[in-house]
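There's a structure below that I have some questions on.
Complex shown without one protein chain; remaining protein chains in place.
Per-chain residue numbering starts at 1, and chain names A and B are given in the order in which the chains are listed.
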Amino acid sequence: MARPVAIVGTGQTRHCKARPDVHQGELVNEAVTAALLDADLGFEDIDAIVLTNMELFEGRALPELWCGEFAGGLGKPVMKVATGGTSGTSGAIAGLIQAASGLFDTVLVVGWEKHSEGSTQTGMSLTDPAWDRHIASGAIGNFALSISQYVARHGVTPEQAALVAVKARRNAALNPHAHVKDAGITVEKVLASPMLAEPVRLLDMCPQSDGACALVIAGGDMVRRYRHPAWFRASATRHDQPYIGDHDQRLIKMRTLRSAAQEVYRKVGVQNPFKEIDVAELYEPVSYVELAWYEALGFCAQGQAGRLIESGATQIGGELPVNPSGGVLCANPVGATGVIRVAEAAKQLHGKAGAYQVEGVRQALVTGYGVYAWSDVLFLSAAQP
Amino acid sequence: MSAPAGPPQGGAANDMERAQLGNRHHPLPREGEWRDGGSVNPDDYLHSEITLDMSWDIDVGGVMSEFFRRLKAERRLYGMRCSRCARTYLPPRPVCGDCWQEMEEWVALGRQGTLVAKTVCHYKILDSATGEPRRTPFVLGLIQLDGADTSLNHFVAAPDPGQVGIGDRVEIVFRDALQGNVGDIVHFQWLGGKAGAHG
Partner (left out) sequence: MTVSIKGIGWQLPDMQPSPEKPADRSIPALVHQAVKACVDDARLAMSAIDAVVTASVDLWDGKTASNIAVTEAVGATMRAETRIAGDGLLALIHGAMMLLSGHYRRVLVVAHGKCSEADVDALSNWSFDPVYQQTLHLTDTQALALQSQAVAARAEARWSAEHAADFLRAMAAGGAEGKLAPQGDGACAVIIEAGDGDVTLTGFGYDLDAHYLGDRCLSRCEGLQRATRRACRMAGLAKPQREIARHYWSLRTAWQLPLWAEAAGSWTFAEGPAALQDGRHRLQWAGLPPFAAGLQRLIAAVKDLRESPGSALSLVQGCHGAAGQAQAVCLLHGRGGR
């Protein structure tokens, strides 16, 4: 059966709008060196590497051929995983699976993106040649369409969504790696920010960042060296049909996320996610969808997400802190974003989250999101499987 | 002037310090020396601009080719219906993903539909027809054309974006001289409130 594997180290850069002082390889190297230091390992200890990056955003092709060396990949088994927004979580799952296969005792996963170097608009414009390219309305417009249905059918208010943004940016103020942070943010500030696509405002949206994040995964005897490994328990992935309108309320109902979460809960024996999960790092590109995904993940009943955010239960110190790191709303280098979610959940289990450490974390949930409603769900725990 | 662009050498200035960090490891910046957007002066670093100027001649495939052929011949959109789950898809595609079944049945769709989602956009995008920025605010909607089970994302034309609501009826507007490509659909004209009446 599956060999137990765990995340034993993480490292990331300080995500920000632009890093003109490094090229992509150097950015990767910063995160990798930090992760190796965290795991107390050297490059020579790594058996295999998984890289993730959405190359078209920088206008590149196969950048891992160039940047792989900067992750210590020269002469090693190296692969690149790329699945849109879920690249980071896909890459993390791929790395965990490769270690679980028994072929490698240590696997390094590193994701990165340097949005400042390219045109993300252009990078995303190479979409369906017959159809989507003509609309080119971008991610914001498409999110807003689903959100308009959420608002119309379930009465979610801009104030409730703003509470998500406030939680995120205040948490981010405790996170030295976060890009967008604001300890003094308020609901009023969010509601006063420029409207992008109704009802989504600027402060409801995630940024585009330059950044990299790395994980060190270990299996077999290697894991014994570590006092608090973040054990991999289960994962599930669902992709879905390619057009935004293929399913009603696409990004709210999230059949992919529901199904993936149910598979993971079943595999790990979780029956009441809200009670049994100690911390969650969700891939929430917009404030409103975090609310919808509380429902999709079973943290609360359908239509109760607004109440849940208002109760404070998803704050640090609440019953189920969601995105204590600040989440995607506070740092979004796309190829790395999913890796950051996994790293932040692992850090909570490692006890290394510093000012935003949640007390007594034993079980952590991670999600990844991309394209139209592609979902990854991972479950990490302090208990060895 | 430019400083040499190399990996951040922050921490270890000499071999002794390197050894303290663990001489197997590359030296890391010390606390306070980590680079982020605020601590870097872009003028200190070289910048190289390269332009990707590439074109692709993409085969849109049998289904979309037929879709556009019918659009041009009949000034009408067609969806495809899956024989197993009976869903009618717009845009059509060769395979029903849920059933993993090839589809063959074309279904003529109405020229009117219902707005199932709507947003008013305040950010600039380029109008691919003119190459000019689209006037803001503009209305983006998900339109479920009569006969289709999926909805299409497209622009909605209305005199007052604020008046447009979910559930309202819209009608497809084609360009006068059809060319058989997606640009033939100009937008969807808002027909008024839920009753479908104007004004």
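FYI, a contact is a pair of C-beta atoms (placed from the backbone, for glycine too) under 8 Å apart; a residue touches a chain by one contact, two chains touch by 3 or more.
The model shown is predicted, which means the values in this text are computed figures rather than measured ones.
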Among the options A:146, A:256, A:287 or A:363, the absent chain makes contact with A:256
Of B:57, B:160 or B:176, the residue that touches the missing chain is B:57
Among listed residues A:6, A:27, A:100 or A:297, the absent chain is touched only by A:100
Given A:140, A:236, A:261 or A:282, the residue that touches the chain left out of view is A:236
Residue list for chain A contacting the dropped chain reads 1-3, 23, 25, 54-56, 59-66, 68-69, 73-84, 90, 93-94, 97-98, 100-103, 123-129, 235-242, 255-256, 259, 370-371
Residues of chain B touching the missing chain are 48, 50, 52, 54-65, 93-98, 100, 102
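In the analysis below, only the chains that are shown with their structure count from here on.
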Interface with chain A, chain B side, in the complex: residues 5-8, 21-22, 24-26, 28, 34-38, 40, 42, 44-45, 47, 50, 52, 56, 58, 60, 64, 67-68, 89-91, 93, 97-98, 116-123, 125-126, 128, 140-144, 150-155, 166, 181-183
Chain A contacts chain B in the complex at 13-23, 26, 29-30, 33-34, 36-37, 40, 42-44, 59, 128-131, 133-138, 140-142, 144-149, 152, 176, 179, 194-200, 210, 240-249
